[in-house]
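Every protein chain but one is kept in place in this view of the complex.
Then we have chain A:
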């Protein structure tokens, strides 16, 4: 396979065209939608015209409020100096490409998953492996740590999300206690526990996201609106309410109301697949990373893109993004093996980090912001800190 493809997906399973009759994609009518004040004109032609008119109106309304650029507002802000960040830990043990990782709330444990089906729990301080389980499928594209630290969730080409309770007994067979929670009709691309161990949010190549009850495996809410594979999701910080953002192969980033299943805002400015989305720490904005080699910042209250982080010299896709604690720095893991660190306010790059020997596929800042971890197709994970 070609490691240098500047665009396009790594998995032969991505961007499958969805069947014309998507029976499983029922769009639930909310009460508000049923009682529209202005009745819909029933003919297709009129609906299409109204659709075009509304799209134009949306653009106009957003443009009216576009009175300044973010970097202009940040002109007087002191620039960031030299940044030296180094790898402090290298986690070796996966036998193939690392696809996903997540931090435990204890700020020291990490779960990671790889192409060969292995899911490993590490103590990042000591680099010891604490648990390992082999999934029955390859390409485990998603993994997440439960808030309690007592379980991990993962899935991929099996189209499911399964939860493994972590036992204190290292000899215990983790696979025996596995619980299947989510069932999609295509690969699982991302998963995240909500505020508790009781619910999991998933995104899938089947074009949907879904919220599940872990105990019963029941589908609590489904989210329809993407026109192609959904590749990533992120939950809003708990203080800002019950929403989450998803990104997909349709180049859209959608913000969803978890209770109603409604898509409340949608952004389409990227020129290719959106591989990663992450909320700004205040919850008022989110960043995205795409195969179009850019990261972008969208402000939810202004309802528009407010910054693009790009350089002519950066031509490879961004696989994953995350913010530092204050939101001032945006870290992007790229398919050209590097990590670019951006000044979120000024829009400039403050550092480029080398170390991985293949694509960076996943990147997360630790819960207390002291470090960030990257996973790569070079089979390793690295933990980085600021040297000062």
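Methods note: contacts are C-beta pairs under 8 Å (C-beta built on N, C-alpha and C of every residue); 3 or more make two chains touch, one makes a residue touch a chain; residues count from 1.
In this section, contacts and distances are computed from a predicted model.
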Next on the checklist: Out of "High-affinity nitrate transporter", "Guanine nucleotide-binding protein subunit gamma", "Dynein light chain roadblock" or "Creatine kinase M-type", which one is the UniProt protein name for the chain not included here?
Outcome noted: "Guanine nucleotide-binding protein subunit gamma"
Item to check | Residue, one of A:127, A:185 or A:272, that touches the chain absent here | outcome: A:127
Checklist entry - Since one chain has been left out of the picture, which residues of chain A touch it in the full complex? => result 21, 27, 33, 36, 40, 42, 44, 47-48, 50-51, 54-55, 57-58, 61-62, 65-70, 72-74, 77, 80, 85, 88-89, 107-108, 124-127, 225, 262-266, 280-282, 284-285, 299, 301-304, 306, 324-329, 344-345, 365, 368-372, 383, 385-388
